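Every protein chain except one is present and positioned as in the full complex.
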Amino acid sequence: MNLKPLHDRVLVQRVEEEEKTKGGIIIPETAKEKPIRGKVKAAGPGKLTDDGKRMEMSVKAGDTIMFNKYAGTEIQIEDEEHLVMREDDILALIEE
Amino acid sequence: MNLKPLHDRVLVQRVEEEEKTKGGIIIPETAKEKPIRGKVKAAGPGKLTDDGKRMEMSVKAGDTIMFNKYAGTEIQIEDEEHLVMREDDILALIEE
Amino acid sequence: MNLKPLHDRVLVQRVEEEEKTKGGIIIPETAKEKPIRGKVKAAGPGKLTDDGKRMEMSVKAGDTIMFNKYAGTEIQIEDEEHLVMREDDILALIEE
Amino acid sequence: MNLKPLHDRVLVQRVEEEEKTKGGIIIPETAKEKPIRGKVKAAGPGKLTDDGKRMEMSVKAGDTIMFNKYAGTEIQIEDEEHLVMREDDILALIEE
Amino acid sequence: MNLKPLHDRVLVQRVEEEEKTKGGIIIPETAKEKPIRGKVKAAGPGKLTDDGKRMEMSVKAGDTIMFNKYAGTEIQIEDEEHLVMREDDILALIEE
Amino acid sequence: MNLKPLHDRVLVQRVEEEEKTKGGIIIPETAKEKPIRGKVKAAGPGKLTDDGKRMEMSVKAGDTIMFNKYAGTEIQIEDEEHLVMREDDILALIEE
Partner (left out) sequence: MNLKPLHDRVLVQRVEEEEKTKGGIIIPETAKEKPIRGKVKAAGPGKLTDDGKRMEMSVKAGDTIMFNKYAGTEIQIEDEEHLVMREDDILALIEE
(Lines give C-alpha, C1' and ligand atoms only; values in the text may rest on other atoms or scores of the structure.)
Protein backbone atom coordinates (compact mmCIF):
# COMPACT_ATOMS: atom_id res chain seq x y z
CA MET A 1 0.00 0.00 0.00
CA ASN A 2 1.26 3.41 -1.01
CA LEU A 3 0.11 6.86 0.19
CA LYS A 4 0.56 9.81 -2.19
CA PRO A 5 -0.10 13.11 -0.43
CA LEU A 6 -2.00 15.73 -2.43
CA HIS A 7 -0.74 19.23 -3.29
CA ASP A 8 1.52 20.62 -0.51
CA ARG A 9 0.88 17.79 1.91
CA VAL A 10 3.63 15.57 3.26
CA LEU A 11 3.54 12.08 4.81
CA VAL A 12 5.85 12.03 7.84
CA GLN A 13 6.97 9.18 10.12
CA ARG A 14 7.73 10.19 13.70
CA VAL A 15 11.30 9.70 14.90
CA GLU A 16 12.00 8.90 18.54
CA GLU A 17 13.73 11.82 20.27
CA GLU A 18 17.35 11.14 21.28
CA GLU A 19 18.47 11.19 24.89
CA LYS A 20 19.53 14.54 26.34
CA THR A 21 22.96 13.12 27.17
CA LYS A 22 23.64 12.67 23.48
CA GLY A 23 23.84 16.46 23.10
CA GLY A 24 21.15 16.57 20.46
CA ILE A 25 18.00 18.58 20.16
CA ILE A 26 15.98 18.58 23.38
CA ILE A 27 12.35 19.59 23.40
CA PRO A 28 11.27 21.37 26.60
CA GLU A 29 8.41 19.44 28.25
CA THR A 30 6.61 22.60 29.20
CA ALA A 31 6.58 24.20 25.76
CA LYS A 32 3.07 24.75 24.48
CA GLU A 33 3.83 23.58 20.95
CA LYS A 34 6.55 20.96 21.08
CA PRO A 35 8.46 20.51 17.82
CA ILE A 36 9.18 16.91 17.01
CA ARG A 37 11.44 15.14 14.57
CA GLY A 38 10.24 13.07 11.69
CA LYS A 39 11.24 11.43 8.45
CA VAL A 40 9.51 12.45 5.22
CA LYS A 41 8.07 9.31 3.63
CA ALA A 42 6.34 11.02 0.71
CA ALA A 43 5.81 14.60 -0.45
CA GLY A 44 2.96 15.93 -2.58
CA PRO A 45 3.57 17.52 -6.01
CA GLY A 46 3.25 21.06 -4.57
CA LYS A 47 0.46 23.59 -4.20
CA LEU A 48 -1.36 24.43 -7.41
CA THR A 49 -1.29 28.13 -8.33
CA ASP A 50 -4.04 29.96 -10.19
CA ASP A 51 -1.83 29.77 -13.31
CA GLY A 52 -1.96 25.98 -13.18
CA LYS A 53 1.64 25.61 -12.00
CA ARG A 54 2.89 23.59 -9.04
CA MET A 55 4.84 25.46 -6.37
CA GLU A 56 8.18 23.81 -5.69
CA MET A 57 8.32 21.64 -2.55
CA SER A 58 11.17 22.24 -0.08
CA VAL A 59 11.21 18.70 1.29
CA LYS A 60 11.42 15.28 -0.35
CA ALA A 61 11.18 11.63 0.72
CA GLY A 62 14.11 10.76 2.98
CA ASP A 63 14.50 14.20 4.56
CA THR A 64 14.63 14.48 8.34
CA ILE A 65 12.51 17.38 9.57
CA MET A 66 11.36 19.22 12.66
CA PHE A 67 7.64 20.01 12.94
CA ASN A 68 5.10 21.26 15.45
CA LYS A 69 3.65 18.46 17.62
CA TYR A 70 0.05 19.34 16.91
CA ALA A 71 0.52 19.68 13.15
CA GLY A 72 -1.22 17.35 10.77
CA THR A 73 -3.48 14.33 11.00
CA GLU A 74 -2.34 11.10 12.63
CA ILE A 75 -2.51 7.77 10.82
CA GLN A 76 -0.80 4.44 11.46
CA ILE A 77 0.82 2.41 8.70
CA GLU A 78 2.06 -1.05 9.69
CA ASP A 79 2.08 -0.10 13.39
CA GLU A 80 4.29 2.95 12.86
CA GLU A 81 2.88 6.36 13.78
CA HIS A 82 2.65 8.63 10.73
CA LEU A 83 1.30 12.10 10.05
CA VAL A 84 -0.07 13.85 7.00
CA MET A 85 0.70 17.57 7.33
CA ARG A 86 1.10 20.60 5.09
CA GLU A 87 4.65 21.61 4.17
CA ASP A 88 4.05 24.89 5.98
CA ASP A 89 3.82 22.95 9.28
CA ILE A 90 7.46 21.92 8.85
CA LEU A 91 9.84 24.23 10.73
CA ALA A 92 13.24 23.11 9.48
CA LEU A 93 15.27 20.44 7.74
CA ILE A 94 17.76 18.56 9.95
CA GLU A 95 21.10 17.72 8.38
CA GLU A 96 23.26 15.29 10.28
CA MET B 1 -29.79 9.31 -10.50
CA ASN B 2 -26.45 11.00 -11.00
CA LEU B 3 -24.67 13.56 -8.78
CA LYS B 4 -22.24 15.99 -10.45
CA PRO B 5 -20.21 17.93 -7.84
CA LEU B 6 -19.60 21.61 -8.59
CA HIS B 7 -16.18 23.28 -8.91
CA ASP B 8 -13.61 21.60 -6.62
CA ARG B 9 -16.09 19.37 -4.84
CA VAL B 10 -15.85 15.59 -4.84
CA LEU B 11 -18.45 12.89 -4.17
CA VAL B 12 -16.89 10.20 -1.99
CA GLN B 13 -18.18 6.81 -0.82
CA ARG B 14 -16.89 5.64 2.55
CA VAL B 15 -14.82 2.46 2.58
CA GLU B 16 -14.87 0.15 5.61
CA GLU B 17 -11.54 0.21 7.44
CA GLU B 18 -9.58 -3.05 7.21
CA GLU B 19 -8.74 -5.10 10.29
CA LYS B 20 -5.54 -4.20 12.12
CA THR B 21 -4.26 -7.76 11.62
CA LYS B 22 -4.15 -7.19 7.87
CA GLY B 23 -1.25 -4.80 8.35
CA GLY B 24 -3.05 -1.93 6.70
CA ILE B 25 -3.68 1.63 7.75
CA ILE B 26 -5.04 1.85 11.29
CA ILE B 27 -6.73 4.96 12.53
CA PRO B 28 -6.14 5.69 16.23
CA GLU B 29 -9.48 5.84 18.10
CA THR B 30 -8.36 8.75 20.20
CA ALA B 31 -7.22 11.01 17.37
CA LYS B 32 -9.22 14.22 17.27
CA GLU B 33 -9.60 14.20 13.49
CA LYS B 34 -9.68 10.63 12.27
CA PRO B 35 -8.75 10.21 8.61
CA ILE B 36 -10.93 7.73 6.81
CA ARG B 37 -10.72 5.95 3.50
CA GLY B 38 -13.11 6.47 0.66
CA LYS B 39 -13.67 5.91 -3.02
CA VAL B 40 -14.15 8.90 -5.33
CA LYS B 41 -17.44 8.45 -7.17
CA ALA B 42 -17.39 11.78 -9.01
CA ALA B 43 -15.13 14.82 -9.12
CA GLY B 44 -16.11 18.38 -10.04
CA PRO B 45 -14.56 20.20 -13.02
CA GLY B 46 -12.16 22.15 -10.77
CA LYS B 47 -12.20 25.53 -9.07
CA LEU B 48 -12.84 28.46 -11.38
CA THR B 49 -10.09 31.10 -11.38
CA ASP B 50 -10.62 34.81 -11.95
CA ASP B 51 -9.30 34.29 -15.50
CA GLY B 52 -12.15 31.92 -16.23
CA LYS B 53 -9.98 28.80 -16.19
CA ARG B 54 -10.60 25.61 -14.23
CA MET B 55 -7.87 24.49 -11.84
CA GLU B 56 -6.82 20.91 -12.49
CA MET B 57 -8.29 18.32 -10.11
CA SER B 58 -5.90 15.87 -8.45
CA VAL B 59 -8.45 13.09 -8.01
CA LYS B 60 -10.84 11.36 -10.39
CA ALA B 61 -13.67 8.84 -10.17
CA GLY B 62 -12.31 5.47 -9.06
CA ASP B 63 -9.48 6.81 -6.89
CA THR B 64 -9.13 5.54 -3.33
CA ILE B 65 -8.44 8.41 -0.94
CA MET B 66 -7.83 9.26 2.69
CA PHE B 67 -9.76 12.21 4.14
CA ASN B 68 -10.52 13.85 7.47
CA LYS B 69 -13.51 12.27 9.23
CA TYR B 70 -15.35 15.55 9.75
CA ALA B 71 -14.82 16.78 6.20
CA GLY B 72 -17.74 17.37 3.90
CA THR B 73 -21.48 16.91 4.03
CA GLU B 74 -23.06 13.48 4.47
CA ILE B 75 -25.65 12.14 2.06
CA GLN B 76 -26.92 8.64 1.43
CA ILE B 77 -27.36 7.23 -2.07
CA GLU B 78 -29.07 3.83 -2.29
CA ASP B 79 -28.29 3.07 1.39
CA GLU B 80 -24.54 3.70 0.99
CA GLU B 81 -23.01 6.49 3.03
CA HIS B 82 -21.52 9.19 0.79
CA LEU B 83 -19.90 12.57 1.33
CA VAL B 84 -19.58 15.70 -0.75
CA MET B 85 -16.30 17.42 0.22
CA ARG B 86 -13.83 19.87 -1.28
CA GLU B 87 -10.69 18.40 -2.86
CA ASP B 88 -8.67 20.26 -0.23
CA ASP B 89 -10.21 18.00 2.45
CA ILE B 90 -8.52 15.00 0.83
CA LEU B 91 -5.19 14.16 2.47
CA ALA B 92 -3.72 11.58 0.13
CA LEU B 93 -4.33 9.12 -2.68
CA ILE B 94 -4.00 5.44 -1.72
CA GLU B 95 -2.38 3.17 -4.28
CA GLU B 96 -2.65 -0.55 -3.66
CA MET C 1 -43.23 39.45 -10.13
CA ASN C 2 -39.73 38.41 -11.10
CA LEU C 3 -36.62 38.03 -8.93
CA LYS C 4 -33.20 38.52 -10.57
CA PRO C 5 -30.38 37.42 -8.24
CA LEU C 6 -27.28 39.60 -8.24
CA HIS C 7 -23.74 38.45 -9.06
CA ASP C 8 -23.21 34.79 -8.02
CA ARG C 9 -26.49 34.43 -6.19
CA VAL C 10 -29.12 31.86 -7.13
CA LEU C 11 -32.86 31.69 -6.45
CA VAL C 12 -33.75 28.14 -5.44
CA GLN C 13 -37.11 26.45 -4.80
CA ARG C 14 -37.04 23.62 -2.27
CA VAL C 15 -37.98 20.16 -3.54
CA GLU C 16 -39.67 17.65 -1.23
CA GLU C 17 -37.34 14.75 -0.42
CA GLU C 18 -38.40 11.42 -1.90
CA GLU C 19 -39.28 8.43 0.24
CA LYS C 20 -36.44 6.19 1.30
CA THR C 21 -38.18 3.21 -0.34
CA LYS C 22 -37.75 4.87 -3.74
CA GLY C 23 -34.01 4.23 -3.57
CA GLY C 24 -33.15 7.87 -3.93
CA ILE C 25 -30.97 10.19 -1.94
CA ILE C 26 -31.67 9.99 1.78
CA ILE C 27 -30.52 12.70 4.13
CA PRO C 28 -29.59 11.41 7.62
CA GLU C 29 -31.71 13.13 10.30
CA THR C 30 -28.79 13.48 12.65
CA ALA C 31 -26.38 15.15 10.23
CA LYS C 32 -25.41 18.60 11.40
CA GLU C 33 -25.68 20.19 7.95
CA LYS C 34 -28.39 18.42 6.02
CA PRO C 35 -28.10 18.83 2.26
CA ILE C 36 -31.44 19.38 0.60
CA ARG C 37 -32.63 19.27 -2.96
CA GLY C 38 -33.92 22.25 -4.86
CA LYS C 39 -34.75 23.58 -8.28
CA VAL C 40 -32.88 26.62 -9.61
CA LYS C 41 -35.48 29.26 -10.54
CA ALA C 42 -33.02 31.99 -11.51
CA ALA C 43 -29.24 32.41 -11.51
CA GLY C 44 -27.30 35.65 -11.28
CA PRO C 45 -24.96 36.84 -14.06
CA GLY C 46 -21.87 35.64 -12.15
CA LYS C 47 -19.39 37.19 -9.77
CA LEU C 48 -17.70 40.34 -11.06
CA THR C 49 -13.90 40.13 -11.18
CA ASP C 50 -11.53 43.06 -10.70
CA ASP C 51 -11.06 43.07 -14.50
CA GLY C 52 -14.75 43.78 -14.95
CA LYS C 53 -15.56 40.29 -16.24
CA ARG C 54 -18.30 37.99 -14.99
CA MET C 55 -17.24 34.56 -13.74
CA GLU C 56 -19.18 31.80 -15.48
CA MET C 57 -22.05 30.31 -13.47
CA SER C 58 -22.20 26.51 -13.13
CA VAL C 59 -25.97 26.33 -12.67
CA LYS C 60 -28.90 27.71 -14.66
CA ALA C 61 -32.65 27.98 -14.26
CA GLY C 62 -34.21 24.52 -14.39
CA ASP C 63 -31.28 22.65 -12.81
CA THR C 64 -31.92 20.34 -9.87
CA ILE C 65 -29.32 20.82 -7.17
CA MET C 66 -28.25 19.66 -3.74
CA PHE C 67 -27.38 22.34 -1.18
CA ASN C 68 -26.66 22.73 2.51
CA LYS C 69 -29.81 23.17 4.60
CA TYR C 70 -28.63 26.31 6.34
CA ALA C 71 -27.41 27.99 3.17
CA GLY C 72 -28.99 31.19 1.95
CA THR C 73 -31.87 33.42 2.95
CA GLU C 74 -35.44 32.15 3.00
CA ILE C 75 -38.22 33.93 1.13
CA GLN C 76 -41.67 32.79 0.06
CA ILE C 77 -43.04 33.42 -3.42
CA GLU C 78 -46.69 32.52 -3.95
CA ASP C 79 -46.68 30.20 -0.88
CA GLU C 80 -43.69 28.17 -2.12
CA GLU C 81 -40.56 28.16 0.02
CA HIS C 82 -37.60 29.67 -1.85
CA LEU C 83 -34.01 30.52 -1.01
CA VAL C 84 -31.51 33.03 -2.30
CA MET C 85 -28.03 31.54 -1.87
CA ARG C 86 -24.56 31.92 -3.36
CA GLU C 87 -23.53 29.41 -6.02
CA ASP C 88 -20.77 28.25 -3.69
CA ASP C 89 -23.44 26.92 -1.28
CA ILE C 90 -24.51 24.45 -3.96
CA LEU C 91 -22.85 21.04 -3.52
CA ALA C 92 -23.79 19.23 -6.70
CA LEU C 93 -26.05 19.09 -9.73
CA ILE C 94 -28.52 16.17 -9.78
CA GLU C 95 -29.14 14.54 -13.14
CA GLU C 96 -32.05 12.15 -13.33
CA MET D 1 -30.15 67.74 0.82
CA ASN D 2 -28.59 65.03 -1.27
CA LEU D 3 -26.74 61.88 -0.16
CA LYS D 4 -24.10 60.43 -2.50
CA PRO D 5 -22.97 56.97 -1.34
CA LEU D 6 -19.26 56.22 -1.66
CA HIS D 7 -17.72 53.34 -3.65
CA ASP D 8 -20.04 50.28 -3.66
CA ARG D 9 -22.50 51.67 -1.15
CA VAL D 10 -26.19 52.15 -1.94
CA LEU D 11 -28.83 54.37 -0.34
CA VAL D 12 -32.03 52.36 0.01
CA GLN D 13 -35.54 53.36 1.12
CA ARG D 14 -37.52 50.60 2.81
CA VAL D 15 -40.74 49.49 1.07
CA GLU D 16 -43.69 48.23 3.10
CA GLU D 17 -44.21 44.50 2.59
CA GLU D 18 -47.39 43.59 0.72
CA GLU D 19 -50.14 41.54 2.33
CA LYS D 20 -49.84 37.78 2.06
CA THR D 21 -53.25 37.62 0.36
CA LYS D 22 -51.85 39.60 -2.58
CA GLY D 23 -49.79 36.54 -3.59
CA GLY D 24 -46.53 38.40 -3.38
CA ILE D 25 -43.30 37.68 -1.59
CA ILE D 26 -43.84 36.72 2.05
CA ILE D 27 -41.03 36.83 4.58
CA PRO D 28 -41.32 34.14 7.28
CA GLU D 29 -41.43 35.73 10.76
CA THR D 30 -39.15 33.13 12.22
CA ALA D 31 -36.31 33.42 9.69
CA LYS D 32 -33.09 34.58 11.29
CA GLU D 33 -32.19 36.98 8.51
CA LYS D 34 -35.37 38.40 7.05
CA PRO D 35 -34.96 39.82 3.54
CA ILE D 36 -36.83 43.04 2.99
CA ARG D 37 -37.77 45.05 -0.03
CA GLY D 38 -36.48 48.50 -0.76
CA LYS D 39 -36.10 51.14 -3.44
CA VAL D 40 -32.62 52.27 -4.48
CA LYS D 41 -32.45 56.06 -4.04
CA ALA D 42 -28.78 56.46 -4.96
CA ALA D 43 -25.90 54.15 -5.87
CA GLY D 44 -22.19 54.79 -5.41
CA PRO D 45 -19.77 54.93 -8.38
CA GLY D 46 -18.57 51.35 -7.70
CA LYS D 47 -15.71 49.80 -5.78
CA LEU D 48 -12.26 51.12 -6.72
CA THR D 49 -9.85 48.41 -7.89
CA ASP D 50 -6.07 48.49 -7.40
CA ASP D 51 -5.79 49.53 -11.07
CA GLY D 52 -7.77 52.69 -10.34
CA LYS D 53 -10.91 51.47 -12.13
CA ARG D 54 -14.44 51.43 -10.77
CA MET D 55 -16.23 48.09 -10.67
CA GLU D 56 -19.58 48.27 -12.43
CA MET D 57 -22.61 48.57 -10.12
CA SER D 58 -25.48 46.13 -10.65
CA VAL D 59 -28.17 48.43 -9.26
CA LYS D 60 -29.15 52.02 -10.01
CA ALA D 61 -31.50 54.63 -8.57
CA GLY D 62 -35.10 53.55 -9.07
CA ASP D 63 -34.47 49.79 -8.82
CA THR D 64 -36.57 47.71 -6.43
CA ILE D 65 -34.42 45.28 -4.50
CA MET D 66 -34.51 42.59 -1.83
CA PHE D 67 -31.92 42.79 0.93
CA ASN D 68 -31.11 41.22 4.28
CA LYS D 69 -32.89 42.93 7.19
CA TYR D 70 -29.76 43.48 9.24
CA ALA D 71 -27.73 44.86 6.34
CA GLY D 72 -26.47 48.41 6.36
CA THR D 73 -26.79 51.46 8.59
CA GLU D 74 -30.15 53.07 9.31
CA ILE D 75 -30.76 56.77 8.70
CA GLN D 76 -33.94 58.79 8.36
CA ILE D 77 -34.43 61.38 5.63
CA GLU D 78 -37.59 63.48 5.89
CA ASP D 79 -39.24 60.92 8.21
CA GLU D 80 -38.70 58.02 5.79
CA GLU D 81 -36.57 55.10 6.94
CA HIS D 82 -33.48 54.70 4.76
CA LEU D 83 -30.41 52.48 4.79
CA VAL D 84 -26.88 52.82 3.49
CA MET D 85 -25.60 49.34 2.61
CA ARG D 86 -23.00 47.72 0.38
CA GLU D 87 -24.18 46.36 -2.97
CA ASP D 88 -23.13 42.90 -1.78
CA ASP D 89 -25.89 43.03 0.86
CA ILE D 90 -28.47 43.15 -1.94
CA LEU D 91 -29.84 39.69 -2.76
CA ALA D 92 -31.84 40.31 -5.90
CA LEU D 93 -33.51 42.83 -8.16
CA ILE D 94 -37.32 42.68 -8.23
CA GLU D 95 -38.99 43.26 -11.59
CA GLU D 96 -42.72 43.80 -11.51
CA MET E 1 -0.35 72.83 14.17
CA ASN E 2 -1.34 70.76 11.16
CA LEU E 3 -2.41 67.10 10.96
CA LYS E 4 -1.73 65.20 7.73
CA PRO E 5 -3.49 61.81 7.71
CA LEU E 6 -1.53 58.90 6.24
CA HIS E 7 -2.64 56.75 3.28
CA ASP E 8 -6.46 56.40 3.17
CA ARG E 9 -7.08 58.06 6.50
CA VAL E 10 -9.22 61.18 6.87
CA LEU E 11 -9.36 63.84 9.61
CA VAL E 12 -12.99 64.65 10.32
CA GLN E 13 -14.62 67.30 12.52
CA ARG E 14 -17.97 66.33 14.00
CA VAL E 15 -20.97 68.44 12.97
CA GLU E 16 -23.88 68.94 15.38
CA GLU E 17 -26.98 67.11 14.19
CA GLU E 18 -29.82 69.38 13.08
CA GLU E 19 -33.16 69.38 14.88
CA LYS E 20 -35.76 66.93 13.66
CA THR E 21 -38.20 69.75 12.96
CA LYS E 22 -35.85 71.10 10.30
CA GLY E 23 -36.68 68.09 8.12
CA GLY E 24 -33.11 66.97 7.84
CA ILE E 25 -31.44 63.66 8.45
CA ILE E 26 -32.48 62.13 11.77
CA ILE E 27 -30.47 59.37 13.37
CA PRO E 28 -32.60 56.89 15.35
CA GLU E 29 -31.49 56.77 19.01
CA THR E 30 -31.84 53.03 19.18
CA ALA E 31 -29.74 52.16 16.13
CA LYS E 32 -26.70 50.10 17.04
CA GLU E 33 -24.33 52.00 14.76
CA LYS E 34 -25.46 55.60 14.55
CA PRO E 35 -24.17 57.46 11.48
CA ILE E 36 -23.06 60.99 12.23
CA ARG E 37 -22.25 63.98 10.11
CA GLY E 38 -18.83 65.54 9.88
CA LYS E 39 -16.68 67.89 7.89
CA VAL E 40 -13.49 66.59 6.26
CA LYS E 41 -10.58 68.73 7.50
CA ALA E 42 -7.82 66.78 5.76
CA ALA E 43 -7.58 63.66 3.59
CA GLY E 44 -4.60 61.35 3.17
CA PRO E 45 -2.90 60.83 -0.21
CA GLY E 46 -4.71 57.52 -0.75
CA LYS E 47 -3.91 53.87 -0.10
CA LEU E 48 -0.63 52.68 -1.59
CA THR E 49 -0.99 49.72 -3.98
CA ASP E 50 1.63 47.01 -4.51
CA ASP E 51 2.56 48.79 -7.76
CA GLY E 52 3.54 51.89 -5.80
CA LYS E 53 0.51 53.91 -6.92
CA ARG E 54 -1.89 55.82 -4.71
CA MET E 55 -5.57 54.90 -4.91
CA GLU E 56 -7.72 57.93 -5.62
CA MET E 57 -9.52 59.37 -2.57
CA SER E 58 -13.26 59.98 -2.86
CA VAL E 59 -13.37 62.81 -0.31
CA LYS E 60 -11.40 66.02 0.10
CA ALA E 61 -11.05 68.77 2.68
CA GLY E 62 -14.29 70.74 2.94
CA ASP E 63 -16.63 67.83 2.12
CA THR E 64 -19.56 67.11 4.42
CA ILE E 65 -19.87 63.39 5.09
CA MET E 66 -21.89 60.81 6.96
CA PHE E 67 -19.96 58.16 8.90
CA ASN E 68 -20.53 55.41 11.45
CA LYS E 69 -20.46 56.70 15.04
CA TYR E 70 -17.90 54.17 16.25
CA ALA E 71 -15.55 54.67 13.31
CA GLY E 72 -12.07 56.06 13.83
CA THR E 73 -10.04 57.41 16.71
CA GLU E 74 -11.10 60.48 18.67
CA ILE E 75 -8.78 63.46 19.13
CA GLN E 76 -9.44 67.04 20.15
CA ILE E 77 -7.90 69.99 18.34
CA GLU E 78 -8.49 73.39 19.92
CA ASP E 79 -11.48 72.10 21.92
CA GLU E 80 -13.27 70.76 18.84
CA GLU E 81 -13.95 67.01 18.66
CA HIS E 82 -12.19 65.43 15.69
CA LEU E 83 -11.75 61.90 14.37
CA VAL E 84 -9.14 60.14 12.29
CA MET E 85 -10.86 57.37 10.30
CA ARG E 86 -10.31 55.35 7.14
CA GLU E 87 -12.13 56.50 4.01
CA ASP E 88 -13.95 53.17 4.03
CA ASP E 89 -15.70 54.20 7.27
CA ILE E 90 -17.39 57.05 5.37
CA LEU E 91 -20.87 56.08 4.17
CA ALA E 92 -21.80 58.97 1.92
CA LEU E 93 -21.11 62.52 0.84
CA ILE E 94 -23.78 65.08 1.78
CA GLU E 95 -24.53 67.77 -0.79
CA GLU E 96 -26.63 70.66 0.39
CA MET F 1 23.59 50.87 19.88
CA ASN F 2 21.37 51.27 16.84
CA LEU F 3 17.96 49.73 16.08
CA LYS F 4 16.99 49.20 12.42
CA PRO F 5 13.30 48.27 12.08
CA LEU F 6 12.48 45.60 9.48
CA HIS F 7 10.12 46.04 6.53
CA ASP F 8 7.27 48.48 7.35
CA ARG F 9 8.12 48.78 11.02
CA VAL F 10 8.97 52.09 12.67
CA LEU F 11 10.86 52.89 15.90
CA VAL F 12 9.00 55.66 17.73
CA GLN F 13 9.89 57.66 20.84
CA ARG F 14 6.91 58.84 22.91
CA VAL F 15 6.44 62.60 23.24
CA GLU F 16 4.90 64.04 26.40
CA GLU F 17 1.45 65.47 25.70
CA GLU F 18 1.25 69.26 25.92
CA GLU F 19 -0.96 70.96 28.48
CA LYS F 20 -4.55 71.61 27.45
CA THR F 21 -4.09 75.35 28.11
CA LYS F 22 -1.55 75.47 25.29
CA GLY F 23 -4.35 74.88 22.77
CA GLY F 24 -2.77 71.80 21.33
CA ILE F 25 -4.11 68.35 20.67
CA ILE F 26 -5.94 66.94 23.69
CA ILE F 27 -6.60 63.24 24.01
CA PRO F 28 -9.88 62.47 25.82
CA GLU F 29 -9.19 60.34 28.93
CA THR F 30 -12.20 58.17 28.33
CA ALA F 31 -11.46 57.23 24.72
CA LYS F 32 -10.93 53.50 24.29
CA GLU F 33 -7.93 53.85 21.98
CA LYS F 34 -6.05 57.00 22.88
CA PRO F 35 -3.84 58.35 20.09
CA ILE F 36 -0.49 59.58 21.33
CA ARG F 37 2.27 61.68 19.86
CA GLY F 38 5.72 60.38 19.08
CA LYS F 39 8.89 61.10 17.20
CA VAL F 40 10.06 58.68 14.51
CA LYS F 41 13.61 57.58 15.41
CA ALA F 42 14.03 55.07 12.57
CA ALA F 43 11.86 53.71 9.75
CA GLY F 44 12.19 50.37 8.02
CA PRO F 45 12.92 50.08 4.27
CA GLY F 46 9.25 49.39 3.47
CA LYS F 47 7.13 46.29 3.02
CA LEU F 48 8.44 43.82 0.47
CA THR F 49 6.00 43.06 -2.37
CA ASP F 50 5.78 39.73 -4.20
CA ASP F 51 7.69 41.38 -7.08
CA GLY F 52 10.64 41.98 -4.78
CA LYS F 53 10.06 45.72 -4.54
CA ARG F 54 9.87 47.78 -1.38
CA MET F 55 6.69 49.83 -0.80
CA GLU F 56 7.48 53.46 -0.16
CA MET F 57 7.34 54.52 3.50
CA SER F 58 5.28 57.59 4.39
CA VAL F 59 7.30 58.53 7.47
CA LYS F 60 11.02 59.07 8.07
CA ALA F 61 13.30 59.67 11.03
CA GLY F 62 12.55 63.04 12.58
CA ASP F 63 8.82 63.09 11.77
CA THR F 64 6.33 63.82 14.55
CA ILE F 65 3.40 61.45 14.39
CA MET F 66 0.14 60.54 16.08
CA PHE F 67 -0.50 56.85 16.76
CA ASN F 68 -2.88 54.59 18.65
CA LYS F 69 -1.85 54.06 22.28
CA TYR F 70 -1.97 50.29 22.13
CA ALA F 71 -0.03 50.04 18.87
CA GLY F 72 3.35 48.35 18.74
CA THR F 73 5.72 46.74 21.20
CA GLU F 74 7.30 48.72 24.04
CA ILE F 75 11.05 48.85 24.55
CA GLN F 76 13.26 51.22 26.54
CA ILE F 77 16.47 52.67 25.11
CA GLU F 78 18.60 54.66 27.55
CA ASP F 79 15.63 55.14 29.91
CA GLU F 80 13.40 56.64 27.21
CA GLU F 81 10.17 54.80 26.34
CA HIS F 82 10.17 53.66 22.71
CA LEU F 83 7.85 51.61 20.53
CA VAL F 84 8.31 49.45 17.48
CA MET F 85 5.10 49.58 15.44
CA ARG F 86 3.97 49.04 11.85
CA GLU F 87 3.54 52.14 9.69
CA ASP F 88 -0.15 51.28 9.41
CA ASP F 89 -0.53 51.98 13.15
CA ILE F 90 0.39 55.62 12.50
CA LEU F 91 -2.68 57.83 12.08
CA ALA F 92 -1.19 61.10 10.90
CA LEU F 93 1.89 63.28 10.54
CA ILE F 94 1.96 66.40 12.74
CA GLU F 95 3.45 69.50 11.16
CA GLU F 96 4.18 72.33 13.49
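Going in written order, the chains are labelled A, B, C, D, E and F, and every chain counts its residues from 1.
Rule of thumb we're sticking to: a contact is a pair of C-beta atoms (placed from the backbone, for glycine too) under 8 Å apart; a residue touches a chain by one contact, two chains touch by 3 or more.
These numbers were taken from a predicted model, which means no experiment stands behind them.
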So which of F:I36, F:I65 or F:V84 would be touching the chain we can't see?
F:V84
What residue numbers in chain F mark contact with the hidden partner chain?
1-7, 9, 11, 42, 45, 48, 50, 52, 73-79, 84
Which parts of chain A are in contact with the chain that was left out?
23-28, 31, 33, 35, 49-51, 53, 55-56, 58-59, 66, 68, 87-88, 90-96
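Going forward, only the chains that are shown with their structure count from here on.
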Under the touch criterion given at the top, what is the topological distance in steps from chain A to chain F?
5
Matching the CA atoms of chain B with those of chain C requires turning by an angle in degrees, to the nearest 5, of 50
Just how far, in Å, is the C-alpha centre of chain C from the one of chain A?
40
Between chain A and chain D, what's the gap in Å when you average each chain's C-alpha atoms?
50
In chain E, the residues touching two or more other chains are 50
Hey, how would you classify the chain contact layout here, line, ring, star, complete or other?
line
Go through the chains and record each pair that touches.
A-B, B-C, C-D, D-E, E-F
